[in-house]
Structures are given as structure tokens and as C-alpha cells.
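Complex shown without one protein chain; remaining protein chains in place.
Chain lettering (A, B, C and D) follows the sequence in which the chains are written, and residue indices restart at 1 in each chain.
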Amino acid sequence: MKTIQVVCSIIFLCLACSSVSFAADTIKIGALFSVTGPASFLGEPMRNTVQMVVDEVNKAGGVKGRKLELIVYDTSGDATKAVQLATKMIKNDKVVAIIGPNTSGESMAVIPVVEKEHIPLVSCAASIKITEPVKKWVFKSTPTDSLAVAKIYEHLQKSKQTNVALLTVSDGFGSSGREQLKALAGKYGIKIVSDETYGPKDTDMTAQLTKIRSSQAQAVICWGTNPGPAIIARNARQLGIKPPLYMSHGVSSKKFIDLAGDAAEGIRLSSGRALVAGMLPNSDPQKKSLQTFLKDYQNHFKAEGDTFGGHAWDAVMLIKNAIERGGDSPAAIRDQLEKARNFSGIGGVFNYSEADHAGLTKDAFVMIEVKNKGWTFAK
Amino acid sequence: MLRVNNVNTYYGKVHALKDVSLALGEGEIVTLIGANGAGKTTILNTISGVTPAASGEISFRSESVTALAPDRIVKLGISQVPEGRQVFKPLSVEDNLEMGAYLRYRSSEKTAAIHKDMDQVFRLFPRLEERRNQLAGTMSGGEQQMLAIGRAMMAKPKLLLLDEPSMGLAPLVVQEIFRVLERLRQETGMTILLVEQNAKAALKLADRGYVMETGKVILEGMADELMENAEVKRAYLGKEQKAAPGT
Amino acid sequence: MLEVSGISQVFGGVTALDRVSFTIAKGDITGVIGPNGAGKTTLFNIITGIYTQTAGKVLLGGADVSGLPPERLARLGLVRTFQNIELFGGMTVHENVMVGMHTKSSSGLLACGLKMPWNMAEERRIREHSLNWLDFTGIPDLADVTAGNLPFGKGRLLEIARALAVEPQIILMDEPAAGLNSQETLELAKLIQRIRETGITVVLVEHDMELIMDICDRIVVLNLGRKLAEGTPREIQDNHEVVAAYLGEDE
Amino acid sequence: MQFDQLLQYALSGLSTGAIYALIGIGFSIIYNATGIINFAQGEFVMLGGMLTLFFLELLKLPIWAAIPCAVAAATVGGILFERLAIRPLRQATPINLVIITIGGSILIRGLAMLLWGKDTHAIPPFSGDEPIAIGGATVLPQHLWILGITVIIIAINKFYFFHTISGKAMRACAYNRRAAGLVGIDVRRMVLFSFVISSAMGAVAGIIVAPLTMVAYDVGGMLGLKGFCAAIIGGMSSGISTVLGGLILGVLESLGAGLISSGYKDAIAFIILLLLLFLRPQGLFGKAESERV
Partner (left out) sequence: MKKELLKFGAFALLIMLAPLAFKGGYLMTVLVFVGINTMLSIALNLLLGYAGQISLGHAGFFGLGAYLSGVLTATYGWNPWLSMALAAVIVGIVAYLIGFPILKLKGHYLAMATLGLGIIIYIVFNETVDLTGGPSGLSGIPNLSINGITFDSDLKNYYLVWIFALLMVLFSLNLANSRIGRALRAVHDSEVAARVVGVNARLLKVQIFAVSATFCALAGSLYAHTMTFISPASFGFTFSVELLTMVVIGGLGSIYGSFLGAALLTLLPEFLRAAHDYDIIIYGGLLMVMVMYMPGGLVRGIPELYRKLLKSKGKTALKSEGGVEHA
């Protein structure tokens, strides 16, 4: 028994010490990303980007003369941890706003915390549920998946492909996409003739594609994040699937082309403009932001910035702008976020309002096609 | 050739060997008899390094083998035919014999020499040759016993430890096995330490014998002397009830 | 009391027991002996429900109990000990015996977890009653020792105390003297006789012939899976077949 | 059309199943030699793929050189694992062994993540990726490589276990360690060997499958579990029954995905596994006598 008491007191003491926070004259912004775990391919560029932006802002003199301080925690994709860490940032680190998490599940888990503690959250996850219905303290910078669905359906409608087959991954991203794909189909006169799923760790999707091949599908829509869609692209090529393959913005990075190789040719996807920044006309309002982001990222990390990092860029910039306009109290940031208009970021042009905390329209997306191992606008 | 001096061995908490000493000369056949649970098998396992001695000293050809691992002891020339045969049932007869010569293969001895020894085993046990490709597990108890002896011989041991070769076998089969042991002695002059419950058969074969009871050696002597000793029978069947009951 | 009739057991083609039959009378101490590999342990395992025989029947007090699992047999009053003593090594000596009273108590899992009043009363009864058996076997001072730390001889006594706590009608002991020194064996013999005096039938498988010959009323001899002989110790010692089976045949 | 579909399901299932089989045999070899279920087995599959990539991209070796290097390096990993984690264990209870191999698998995965990052990588196929038509179904050249190499590995295995002294010694050791010691077989050496063989086999599985499935630091987990399933279906044998176990699992998964429900395909595989364990715990092909309890 004594040992137990000793151990307990040691543990509690350690924790008590580690929880002492140092007061400083900085503005603290929290960021929750799954830098490890299954969604780390999203979380890592996002964390990098946020860190980069904060460094750049501080180099340029900070916000209203005060430096930003970034507190980043890794949630490793675990909703329980996300909640703990969100509480930690709010209570111990006294952050004024939180960016992330980057998965829908974690974002949904964190929402009750920020709502209760009155801290603004700019989520970097896609699910429509995050901001619909609108929650007072919750915003989102990553475009809602329904917008991407709308963009693809619009494209299909134009090319008169009405029978589609769905192949979605059974994780948060895929199931949310699948929901939207099914919900919006009627509106665009699309008929879903086959609805298949695959597991995030699956290594062979020929069975699903074989089944799809025998359906009447005129197009196949795949909703997932790497590496699944790359395997699907290769499997589809192996099976000689004729209907064109559409992908979600979940694969909008160069990585997808690397992984899918030749099988990527001709695949269309809805994506933010980061992929095709160079091809945008100068009149495009986002061009300036895109070029800054891509240049900075290249300088910092010697790698190409992708749309995922871009969503985090938007989140920090939105918060930074809000602080500039209204001050650094959480309530002020929230109010200013809600008033953000015509902010041209990486993901699109944001217009938040009382009724809309997602801020984007389907024009945030463009249809892109893979050609010669590169991107072009899809016709 | 083999000296066991004041060895004590424990099985967990059981004090299985109490100050046991015995000795074997070159070319001798010595038997160790006694009722079950007397510690006969433990002695063999202690010599083989399976259950190391807690104290005492074992030397083989004036080299200490007390703390060696089983495979090192085999390498020095002591092979055991374990109680209950313990042949490798999923392996064929031939493979079992090859396993007996495992260390010889590892020291890259010529395959031809090993095969010659295998032929010798087959000469001793013609039944094994008939079944050389059969799985050991499908053979009868007697055949498995022959295989176990053959396997031990394949290591070309200088000293063979035999643990109850007659156990659970029908009398005819037991006779056959003892006949082979007799031949083995005539043909190779192998030194054998034989643990048996079947005291008559063992003493008939052996030169000398030790009698064990509850972990101790209680008698030793020439085989024919022991054969006549009433104490031997007592060790097996308890003291006679004829004399005043209740003592 | 206990009747074994026509028991055969075949393991993967090998016949370990071949039509063994005998009867054990109430209140007797019966010894089952035979050379190694004779099938004694197999027979024991069949009687106590650990193996199921290929053929034959086991009758306990006239009722057919063939194929019943050991826990059912314990409730019917048949209990055994093991050659290599099977104690509950992580528990105290006292607790070991308390487990022995499992069949003599009835609180369910929930009652135990919630400490219902009737459970408390029963617990007290088990606690006190079990001490009697430690007294009976002469190890009351070891009550709070962890069973795993007991010397072998005391472990043997504990195992017997635990078996007695079941309040059996018949107790089967598998080589109770194995691993004991002569002093301990002597005490064991006395203990077995005292057990018999309480009206419990005792069956022993034993290699210590002195013990067997001293205390048994009857002896059953097995060899090569068959029953070789049956009778009083005197008769067995004079039986030539038995002598031959042990010492080897005269040719 | 229906037949073509079935053929496609079967072919896809067979190639996935072949991988499960290779991993499953790795499980069985270690299990038979030591009684350990090595939960880190899947990590050697990952190491195979990642190391090949490492030798290909960072050291710029040609593929024919990168593969043996990767297998060798993964095998060294297996040896280290045995020496550092398994051998020093004081209380080798099954539970402790399960935990130590799980700990090992987390550690190996973590090291791979630090060394090579979290990205998924593609590995070029051994010989092009032009689909080949078989009946109404298509396969890739890599599928043929997978099946071919699996057959070769199994043949080598068979040869090793049935026709070499060291292989027979390992079987002897698996059957009866004590008797193996008595004929002079060094049991600890055989344990080490079992880790060598199964880590090498795991690595090969990881390499041949990588061009199809790509590699990342975390691919080992699920593949390892499926391999374990295959081994259980095969009754923990290190021979043909585990191969059949793997193939059956692969085909069932593929048929389950194609004919019943793609979402539940893993559940189907595991339900079959459970039924199998309930009805025939000795595996589909094991004899009733060799019951393992």
C-alpha cells in the first residue's frame, strides 16, 4: 500500500510540475494535428505549414507588435487524445484559438470542449457535420466534401454520364464522402448503380472493381486518401475498366501521381487550386496567396506544398487577420472570424457569416485531369 | 571412464538424488535397478545435462562434464536413450537416425562414414531397415525402442545411457531388445549404463549393478551376487509380510 | 463403493488399458500397483474424469459415473490427489483448503462481489471450518504461508487437507509417498489410516511397496494394461506372476 | 460474364492469399520452434518493402541487387530481435511473450517511421505492368511473380525441412525439444534459426507484394494479422496446410468482397476463423490427435 501511495504522489507531483505554464507576452494559438497515426499524411504538412506561417509572421514583426506563439500537439488520430489535448491547450496553455484537428472524427470530438470553454476553433477536416448545424465557436477552413461532390456531379452532368459507381474508403473521410455522394445524386440526376467500400489498409481492390465492371456504370467515383486510390487506379488499369475514374480532393497532391504511376493518366479529380497555381490566370483572386504559400513552403521544407498544408495556412491566416482586426480575446477572434469576407486563401475565397461557418462555395474546387504525369484543367 | 561423485539433484523442491556416487569402467555394462521413483532416471538426466546437479562432480574420461549443456555432452561421447523412447514421431526412421548423427554432420564428417554406421544399425535391427521411410510415430512400441537405441548409436558414443528399454513392452519384445544389447556388447564393446526395472533381465546382461531406493544407492555389487540378494526383492516389493505383521 | 468394469483405453492405436475390472469396498484402503507403463495413472485419470475411456464403466456407489467431469465427481464425493502435487501456488495454505470447500458453499458471483450478508456468514464458516482440516493433517501453523513456498512434504499434506475439505466418500491418491523421505512416509501412513478411520475409502497408486504392504487391505496389480492379480498384501507378495512382472521373468 | 467474374475473384484472392501464406508460415515456424506467436512478424514484411525502397532509391542499387540486400538486412533485424528481446526474457510466460513481441512490433514500426518517414512509396514492378488476360480475367506480371516466388519459397522450405540436416533438426526440435537436446541439437540455435527463416520469408513477402500495394511504415499490422489467421486455419503447420490456409483466406476475402459485401469482407474472414476455432481448433487440415492446448 505504501508503495502505491508513493507512486501516486510521485505521478501527481510530476504532473503538477509539468502543468505549470509560463506567462509571456505572446498571443498563444493552439494547433491539434495527427502528426502520427493513419492521417499523418494530412497532419504533417499542416503542422509544418502552421509553424512556417507563425515564423514568417513573427519575422515580419508579429501581430500588432506582439509575437504569436504556437502550441502544437500530436493527437495521433485518437479522438480521446484530441479531447484531452484540446482541454490542455485551453486550460494550461491558455490559447486564444485552436486550429485543427485534421480528421473529422477528432474535430467532432473536440467541438463540445471548445463550445463549453468558449474558444474559437478552425477545423481542418472536411466533414459537413462540423459546421452544419452552425456551432457558435466552430469554423472550418478545409472545404466541405459536399462542395467537392457538387463539383464532380456538375462535371458528370455536363458530360452526360448519369450512372455512377461509388468506391469509398471505410474511414471518416470516405464515409462522409459517400454520404454526400448519395445525398446529392438526386439533385444532379445521377443514379448510383454500384456502391462499394474498401478498408483503409486494404491492398487489393480488384474484387470491388470487378463487381463495378459488371454494373452499368458510366463513371467510377473513388473517395479516399493515399494509398488506396492509387491502388484502385492500378487495379482499374489492370482490369481494363472503361468508364472514367473520378477521385476526390483526398488525393490532390503530387504523391498520388508518384504512387499510381501510369495508371494515373486520365484520372479526373476535384481539387483546390494549389495543384494548378501556375496555370491560373493572373486575374484569379487566389493566385497571390497560392504563390506566397508555395514559395514559402519550398523555402522552408524543400518540398512542394500541397492543398492539405494550404488548409492549415488558411486557418492561421484567418485567425491572424481576426486578431489584427479585433484583438486577441477568444470572443473577439470569434466575432471577427464570423465577419471575414472575401479572404482569398489556398482553399478558396472565404466568406464566413452567421449562418455559414464553412465559408466556401463549390467554386473552391476546380476539375483537374492527370496528363503526362502532371495536372491540367479537365475539359 | 565415468565417475559420479556425491551428486545431489533437485526436481523443483524434490530432493531426487542424495549423495549418489557410481563409476563405470571402459567396456563395462552396469545396471541401475530399483523401484519406480528411486531416482534412476534422474541420474541419467543429470549425467546428460538435462537436469544439472546442484552439487557433486561428474567426470567422463577424467574430464569434468558437470555443468555442460546436453549437446556438449553428446559431443564428448555420451548418448542417452531416454525413457519412453521419445523418438521424433513426425520424422521418418531414416531421418531419426540422421538426427542421431546430427553433431557428426555439423562437424562435417563424411556422409559415407555416417551411412556406414546407419547400415550397422540396420544390421542390428533389420526391422528398422524394412521401415526406413516410415514415420516413426506409426511404429509399434518395440520398434520405437529399437529406433531410439539406433538413434543414440548413430552419435558413435563411447558411453550409452539406456533408460528402461523394457518399459511397457510385451515380454517377447523385451527379450528381443536384450538380445540386441548383448550383441551390441559383443560386436562393439560399447560401455553401457542401463537403468531397468526388470531386474532379472538387466542383471543377466550386466557385469555389475547398483540398487537405488528413494534417491540413494543402497547396494552395489557384481550382477550375479545381486541376483541372489533378498534385499533386491525387498526394494521392489517391500518387506515380507510373513514375518510378524505390523513391523 | 467404487466399481470399475471392463475399462479399455486406446491412445492413437496403442492399447493402454485392456478390459480392467475390480471393485473397491467401502472403508478399505486399496493399493493399485504395477511396473512403470502398466497403465495405473491412465486408470486413475479415467476414474477421476480427466480422461474418457474408450470402453467400460465406472460405478460410484452403484451409479454409473462414466464420463462425468471431475467437478461433478467431486460433488458426488470422489476426490483425488496428484503425483506431482498440484497446489494453487499463488494462494496461501489456508486459502488452498478453502477452495476445497467450494462444493460445500453456494454464494454466487454477484453475492460475493457485493458482499451480501449471507455470503459473509458463509465466508466465516468456510474460514473456520477449513482450519479443522489443517489441524487434521498437522499443518495448522502454516496457514498463512504461500503454498508455492512450501517444502514438498508439507505440500503433500496440504493437498490431502484440501481434498478432505471436499468431505469426500472416497479419496484417490496418486503416489502420495513419491518425493517424501522415510520419516514423512511414516507420517503419511499414519495419516492415511486416520483418514480411513473417519469412514473415507482410500485408493492409492504407489511405488513405495513398504507403504503399500503396510497399510493396504487389498491390492490390485496391473501390468501392460491388464489386471494381473488382486488380493491381500500377503497373497500379492506370494504371487509368482507379480514377482515376475517386477523383477523379470525366469526363463 | 459470371464465370469471368468468379475467375477474377479467384485470381485476385490467390495472389493476396499467397502473401498471407508466406507470412503465416513465418508465424508457424517460430511457433513450432519456440511456442511463441511473434506479433512482430508483420513488421518484417514492412521491413522487406521499406528496405528494398531504401536500397533502390538512396543507394541507387539495381533491383536485382536491392532485393537480396533487403532480405539480408531484414534477416539481421530478425536476429537482433531474437537476441535482444526473446533470449533475455526471464519469465517467458505466453502473456509476457505476446506483450514483448507486440512491444517489438511497435518499436520496429516506430524506427521505420523515423528513418524513412510516414509517406507511402511505390516500388516499380519487377517486369512491367501490362495486364495479361487469362480467360476473361486479367492479372499483372507482378501477380505471376508473387505466385511463382511463393511456390519457389515453399519448395525451398520443403527441401530445407525434409532434406537437410539442419531442417530436420528443426522439425525434431519442434516435436520434442528435450529429445533434440539429447541427440546433440543446440535448441537455442534452432530458435535463432527459426527467427532467421521467418524474418527472411516475411521480408520476401513484403518485397514481392510491394509493387502492387506500395509500402509505408505501417503496412505490417494488418498483413501480420491476416498471416496469423492463415497460420491458424492451417493448424500452425509450417507446410502445405498453412499455404492452403492463406489461399483459402485470400479467396474467401475476395469472394466475400465481390459477392457479399465489400465492407464486411474482413468480418467474413474473421467469422470463418471463429467458426473454425470453435469447430476444429486444430486447424482445417490438422489431425484431431495433434490437438494443441
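Observations
Rule of thumb we're sticking to: a contact is a pair of C-beta atoms (placed from the backbone, for glycine too) under 8 Å apart; a residue touches a chain by one contact, two chains touch by 3 or more.
These numbers were taken from a predicted model, which means no experiment stands behind them.
Although it is not drawn here, the omitted chain touches the following shown chains in the complete assembly: A, C, D. Which of C:42, C:66 or C:107 touches the hidden chain is settled by the complete complex: it is C:107. Considering the whole complex, the residue from C:166, C:212, C:228 or C:243 that touches the absent chain is C:166.
Residue-wise, the contact with the chain that is not shown comes from A:83, picked out of A:27, A:52, A:70 or A:83. Within the whole complex, the absent chain has one touching residue among D:66, D:149, D:225 or D:244, and that is D:225. Summarising the interface, subunit C meets the missing chain with residues 48, 50, 69-71, 74-75, 79-80, 82, 86-91, 95-96, 98-103, 105, 107-109, 112-115, 119, 122-123, 126, 159, 162-163, 165-166. Annotation for subunit D: contacts to the undisplayed chain at residues 31, 37, 85, 88-91, 93-96, 98-100, 102-111, 113-114, 225, 228-229, 232, 261, 263-264, 266-267, 270-271, 273-274, 277-278, 281, 292-293.
In the full complex, subunit A touches the omitted chain through residues 1, 3-5, 7-8, 11-12, 14-16, 18-19, 35-36, 73-74, 77-81, 83-84, 87-92, 104-105, 108-109, 111-112, 116, 127, 129, 170-172, 174-176, 179, 197.
Everything that follows uses one rule, which is that only the chains that are shown with their structure count from here on.
Path length between subunit A and subunit B in the chain contact graph, taken as the least number of steps between touching chains: 2. Considering the contact criterion stated above, no chain is in touch with subunit B and with subunit C alike. Set side by side, B-D and A-D show the greater C-beta contact count at A-D. Each chain gets a centre from its C-alpha atoms; the one nearest the centre of all protein C-alpha atoms is D. Distance between subunit C and subunit D, defined via averaged C-alpha coordinates, is recorded as 48 Å. Subunit A and subunit C have CA centres that are 71 Å apart.
Separating the CA-averaged centres of subunit A and subunit D is a span of 36 Å.
For subunit C, the set of residues touching two or more other chains is empty.
Chain contacts here run in a simple line, from one end chain through to the other with no loop closing. Pairs of chains that satisfy the touch definition comprise A-D, B-C, B-D. Residues 48-50, 69-71, 74-75, 79-80, 82, 86-91, 95, 98-100, 102-103, 105-106, 151-152, 155 of subunit B touch subunit D in their complex. Chain contact summary for the complex, subunit D toward subunit B: residues 165, 168-169, 171-172, 175-176, 178-187. Subunit B makes touch with subunit C in their complex at residues 11-16, 35-37, 141, 164, 167-168, 170-171, 197-202, 214, 232-233, 236-242.
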